[in-house]
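Excluded from the complex is one protein chain; the other protein chains are retained at their positions.
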Amino acid sequence: MTKIKVGIIGAGRIGKIHADNLLRHPDVEIVAVSDLFAGEELKAWAAARGIGILTKDSDDIIRHPDIDAVFICSSTDTHVPLIKQAALAGKHIFCEKPVSMEIERTEEAIEAVRQAGVKLQIGFNRRFDHNFKRVRQHVEDGTIGTPHIVKITSRDPSPPPRDYIKVSGGLFMDMAIHDFDMARFLSGSEVVEVYAQGGVLVDPVFAEYEDVDTAIITLKFANGALGVIDNSRKAVYGYDQRVEVFGSKGSVSVANDHPNTAVVSTEEGISSDKPLHFFLERYTQAYAEEVEKFIDSLVNGAPLPVDGNDGLQAERIALAAKLSYRLNRAVKISEIGELRRSMAIQT
Amino acid sequence: MTKIKVGIIGAGRIGKIHADNLLRHPDVEIVAVSDLFAGEELKAWAAARGIGILTKDSDDIIRHPDIDAVFICSSTDTHVPLIKQAALAGKHIFCEKPVSMEIERTEEAIEAVRQAGVKLQIGFNRRFDHNFKRVRQHVEDGTIGTPHIVKITSRDPSPPPRDYIKVSGGLFMDMAIHDFDMARFLSGSEVVEVYAQGGVLVDPVFAEYEDVDTAIITLKFANGALGVIDNSRKAVYGYDQRVEVFGSKGSVSVANDHPNTAVVSTEEGISSDKPLHFFLERYTQAYAEEVEKFIDSLVNGAPLPVDGNDGLQAERIALAAKLSYRLNRAVKISEIGELRRSMAIQT
Amino acid sequence: MTKIKVGIIGAGRIGKIHADNLLRHPDVEIVAVSDLFAGEELKAWAAARGIGILTKDSDDIIRHPDIDAVFICSSTDTHVPLIKQAALAGKHIFCEKPVSMEIERTEEAIEAVRQAGVKLQIGFNRRFDHNFKRVRQHVEDGTIGTPHIVKITSRDPSPPPRDYIKVSGGLFMDMAIHDFDMARFLSGSEVVEVYAQGGVLVDPVFAEYEDVDTAIITLKFANGALGVIDNSRKAVYGYDQRVEVFGSKGSVSVANDHPNTAVVSTEEGISSDKPLHFFLERYTQAYAEEVEKFIDSLVNGAPLPVDGNDGLQAERIALAAKLSYRLNRAVKISEIGELRRSMAIQT
Partner (left out) sequence: MTKIKVGIIGAGRIGKIHADNLLRHPDVEIVAVSDLFAGEELKAWAAARGIGILTKDSDDIIRHPDIDAVFICSSTDTHVPLIKQAALAGKHIFCEKPVSMEIERTEEAIEAVRQAGVKLQIGFNRRFDHNFKRVRQHVEDGTIGTPHIVKITSRDPSPPPRDYIKVSGGLFMDMAIHDFDMARFLSGSEVVEVYAQGGVLVDPVFAEYEDVDTAIITLKFANGALGVIDNSRKAVYGYDQRVEVFGSKGSVSVANDHPNTAVVSTEEGISSDKPLHFFLERYTQAYAEEVEKFIDSLVNGAPLPVDGNDGLQAERIALAAKLSYRLNRAVKISEIGELRRSMAIQT
């Protein structure tokens, strides 16, 4: 069998994770990696993995005739132009979330992909987590009946640096966007309305960028179900990633993953170790599986597990959350276009 | 020592629970019980407990010269007049929640109590639950630092009958009012703003009375913290009463109570028994303790653990939730007076 | 209905617990209490409970014509003579464990009870614990198939004082006897062979009295199943009372009870409160229920839940364990008579 030839654009933390997962796949060959800041360290990294081409120019990847698929792991502002170019060049695309911070731009990218007839998968890795998959399966199997309430707790162990906050797009677009996708994934229904309440309780730096570090977001789904997400940029005890779906026949919930099951009992009380620290530890297997499913789709024509539309819908919810927070009222997904025009805001 | 002499007005389910808890108290004597529907059954019940007076007329209790304190366990519409009368008669008062469904009326009752210099405790029994008390203690001790998010899950095992729904005041006033008090209790801060989203997902009968059976309520506290409550009238697996307080130094959460700790492992999976079925099973000890604290306050002058103002604040939040749900926007506690006038609604 | 009239012999900690549980029973009247050391304190205690007769002489109880049933809560050496006297006087008997530390004496007591046609219940309170009852029920229901292994963990929070150790009969007879009864109760099968290994790891005082403070006891049941008990006189984290029954179709196990379900997550880890401290906290409800069942048997003729034979069998196992520990080999229940003769030991 001929191997799928892959090029990776952007060799930061996430690009490297994808690379290592791709290298373990028997049907894949990584032909080239590009990174704006490619230096000695990256050279050594690529060499150790037998990756032949290391370049600073993403064009070298997009124009490479042998490459079948590109992984876009560069900064968010480059996603849309790269998707368009890759689609035009007939490459299949795996792109990190979010596609962009402007709905119209994301729509353009999706349209380019559609016209080119290539595949586009968005990096919503959490759908592949063993816990969340099991919840989804129970919902699909009807174990809990019709979903009434979807609850998502999503808290990071510590806030990102100021430089990241500045360009992140804000908590709703940067962090909660994973939760918006999770809400759609778990409920199997579209979000039609959003109310977001937030606060700056962790670090005043967030206020400087009109951002929040703590949020409660209420969702209303097309099927009438309700959802709620609580976010914090700082859970000192580690990455907190739990969900619950409550329905007419019961509920299903998942707790965090822990490094071990050891429980210590002493005169002081009962204790155990904290949850897995952050996304690299918690989603190790999920990252591997999302890449596997993408390759599987290319090789065997299996349907994509997360496509461009999933990216778009999550962005719409994020935008509605942002608007809701500013207006302090519920915002319908259907009114975000008009609201943005009337508010003349850039989001 | 002279015993505290108590009269109980309303001998329904909750009145009887209070009676039995009072009977176990060495410092208390139940002198009289009144109930509109006092019949043979109640007569036997009172006789078995050595309660000398059983009457249909609450006046017999309020005017009884020996009685020191009255327990008002009759229907909500009788609470305010009975509180006023009892206060005027110089009796201390334990009154079930809510005091009334109209803020102004509740304020009148509190004013009457104040003028009479008697004590008034409101039946927010959950404050005395062993789990919630432990959460509160951790918050007070600073174990989790400054609270950022208060989360309350509160779901009943099955909806009340139509006749009850009709006069209940609606989910926000009837059911969530306990959670509003819990939010204040756990956070130690006042609620300043409310957003309520709801739906009729359990039974269409709720729609007939402009009520909901499922709700997500977002709270904003005076100190900037956020809160969220999720309610359902029907959790088929039993009474679901959990809370979590998340703060700058960590979180504390409580799970449901179960009738036993037995875990069965078979070829089909791992299983255990459902949580305690409903409030009678879950709050047995809490009901006993709230009565004990009330008596303790009368005997030893200890401060009341829940007073009239606590009842009033919870009603204000409930009203704000009701208004928010109708207006589909966040409602400030400070604006409920004006809003009610402008909407000319009766709540 | 006429009330069951009860006399209590021995008003130590356990006698008082039984008294308070009896007082709560609508069908019971406590007529008299005897205690060798009855003084002012006990007088006040009895007065507060409306108990008419307080005496130092147990004869006053056994000869009292109105008394239907006696609770024998005095020291172990008095059990057999009191049972015999009470049986002769036609009283029903509730006796604390063990009946005696000599099998033959226990047999005599049982014979006296048989001849008198009165009822004798032994105070194996743990059979009434909500957790262990649930395990037994699963075993009876066949949930876990045929039992293969019965595991019992039974550890006290702290060792008794020297004076108690001296006369306790040793860990096997004093402490593990509850576990021997539990093994029979859970498995529904008789123990036929015992191997006991022990050590003095907690406090050298145990060695002074040829006792152990730590033990592992292996049981073989008549039906071929195996059992294992681990005991310690000192679990610093509190009373540790867990069991597991493992069988052909699965297993059922119970964890300890805790004062609350609060879980705290901080930078240091996850923690919760210790289990309920000791038997008074853990078995509160079980003590109430064993008394209720005894009274129920007297009033309604329901079969006794734990009878004299149960007491005898547990003592036999305890003796076998004691012998096994000395001989460092497995001891059959059927050989304990002969072994004792050949060893000329007093146990």
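In order of appearance the chains are A, B and C, and numbering begins at 1 in each one.
Operating definition for what follows: contacts are C-beta pairs under 8 Å (C-beta built on N, C-alpha and C of every residue); 3 or more make two chains touch, one makes a residue touch a chain.
These figures come from a predicted structure and were not determined experimentally.
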Consider the whole complex, including the chain that is not shown, and state which of A:I14, A:A86, A:V150 or A:V252 touches that chain.
A:V252
Touch criterion as defined above, residue of C:G39, C:G52, C:G90 or C:G199 at the omitted chain:
C:G199
Of C:A46, C:I67 or C:A225, the residue in touch with the unshown chain:
C:A225
Can you name the residues of chain C that touch the chain not displayed here?
146, 148-149, 151, 155, 195, 197-199, 201-202, 214-216, 218, 220, 224-228, 230, 232, 234-237, 240, 246, 248-251, 328-330
Where the missing chain touches chain B, by residue
235-238, 265-267, 269-274
On chain A, what residues meet the omitted chain?
26, 48, 130-131, 133-135, 138, 143-144, 249-257, 259-267, 273
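Convention: only the chains that are shown with their structure count from here on.
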Per-chain C-alpha mean nearest global C-alpha mean belongs to chain B
Need the CA-centroid distance for the pair chain B / chain C, whole Å please.
41
Would you kindly tell me how far, in whole Å, the mean C-alpha position of chain C lies from that of chain A?
59
Hunt down the residues of chain C that sit against at least two other chains at once, touch-wise.
265-267, 273
